[in-house]
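Shown here: the complex without one of its protein chains, the others still in place.
Chains here go by letter, A, B and C, matching the order in which they are written, and residues are numbered from 1 within each.
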Amino acid sequence: MKDKKPKSVFKEGAITSDFIGNSIYKHQTKTSIGAHNIFLGQVRADVIDNKTVTAIEYTAYEDMANQKFHDIRESAFDKFDLTCMHIYHSLGTVKAGEICLFVFVSSPRRKVVFEALEYIVEVIKGDVPVFGKEIFEDETHQWKVNS
Amino acid sequence: MKDKKPKSVFKEGAITSDFIGNSIYKHQTKTSIGAHNIFLGQVRADVIDNKTVTAIEYTAYEDMANQKFHDIRESAFDKFDLTCMHIYHSLGTVKAGEICLFVFVSSPRRKVVFEALEYIVEVIKGDVPVFGKEIFEDETHQWKVNS
Amino acid sequence: MHIKVKYFGQIAEVTKKEEESLEFSGQLISELLETLHSKYQILKITDFKVAQNQELVSFETKLTGQDIALLPPFAGG
Partner (left out) sequence: MHIKVKYFGQIAEVTKKEEESLEFSGQLISELLETLHSKYQILKITDFKVAQNQELVSFETKLTGQDIALLPPFAGG
């Protein structure tokens, strides 16, 4: 799978548990894999000044972001002995409790997937131009900043 | 969820992608969670002396193993700020490509889940009395040893 | 020089647009930003990075691209 670009990193709306389950299922034909590691980002119902976050609206500089995701993919395959790697990120509205980021790495051996997954998630958080508007229950909002 | 023991760590046969997807789904009501990290162990069709592994038959010293899983759980909650933690391990026959270990940790923040998951998986591999018989296509076998 | 400037997230909120075209005769990103500061004063106290042709650049970089983007703090994941 190394030579293929991900067909699409961005998905409109939340990433469903069915989608994730199905993605896992598709990897069961790849019998050189011994270890999968999956990171899921879920929207938190944070309470800020007594107001609760009900959703995040994601936007992105899509062309640049897709290029960054591509670079991350190339660099992860260079650094780590991965069999497969998939990244999906939501655009648009994702409600509290729903999943907005799905990163999936697979390798013959477990040590590799731990290192690779953390590397990939950190680079996504730091380098990809995605923006998040936290919507409160009273329809006010604030802009999310990664820490 | 901290006070609850896992109802059952061992499952007969492979862990299905549906089961994993459903487990993810159930965590979408827990809106304090911001990050999930999932490890899946999958049976590899290793080729050894020209013979291909078609399945692993797992057995365990179940009483001792369940106690160890319980200890791992306690120690993970002590060490890391986890919201949830689940472990499932197969017993019996798991075919190449199927999943035999599912470890699922969740926390408000991502750094925690990376550290916790790797810790838990390493301790499971090292400390839990589970035994694996690798079955080859010609019905001969060899005993698996964790590296 | 004809330049297209894109705004994202909180920046698009304060400029009230997602992109605009400008005629500009300066040399550096920083000079372009001065022009934008006079147009949108709140940008002076707003945290953002600049991408030129989809690569992050420092404000002292020479303006070469026709594709400039003002990017507020990233919030992916």
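Going forward, a contact is a pair of C-beta atoms (placed from the backbone, for glycine too) under 8 Å apart; a residue touches a chain by one contact, two chains touch by 3 or more.
Keep in mind it's a predicted model, so treat the numbers as computed, not measured.
J.: Can you list the shown chains that the absent chain is in touch with?
T.: Across the whole assembly, the hidden chain touches B.
J.: Where the complex has a chain not shown, which of B:D63, B:D78 or B:D138 is the residue touching it?
T.: B:D63
J.: Out of B:C100, B:L117 or B:I135, which residue would touch the omitted chain in the full complex?
T.: B:C100
J.: Mind pulling the chain B residues that touch the left-out chain?
T.: Residues in contact with the chain left out: 41, 56, 58-61, 63-65, 67, 89, 100-101, 121, 124-133, 143-146.
Methods note: only the chains that are shown with their structure count from here on.
J.: According to the touch definition, list the chains common to the neighbour sets of chain A and chain C.
T.: Intersection of chain A and chain C contact lists gives nothing.
J.: When you average C-alpha coordinates per chain, which one falls nearest the overall C-alpha average? Tell me, please.
T.: Chain closest to the assembly's C-alpha mean: A.
J.: Starting from the mean Cα coordinates of chain A and chain C, work out the distance between those two points in Å.
T.: For chain A versus chain C, the centre distance works out to 27 Å.
J.: For chain A versus chain B, what separation do you get between their C-alpha means, in angstrom?
T.: The computed centroid separation for chain A versus chain B comes out at 22 Å.
J.: Measure off the straight-line distance from the CA centroid of chain B to the CA centroid of chain C, and report it in whole Å.
T.: Chain B and chain C have C-alpha centres separated by 48 Å.
J.: Could you pull out the residues of chain B that touch at least 2 other chains?
T.: Within chain B, the residues that touch at least two other chains are 110.
J.: Touching at least two other chains at once: which residues of chain C meet that condition?
T.: 77
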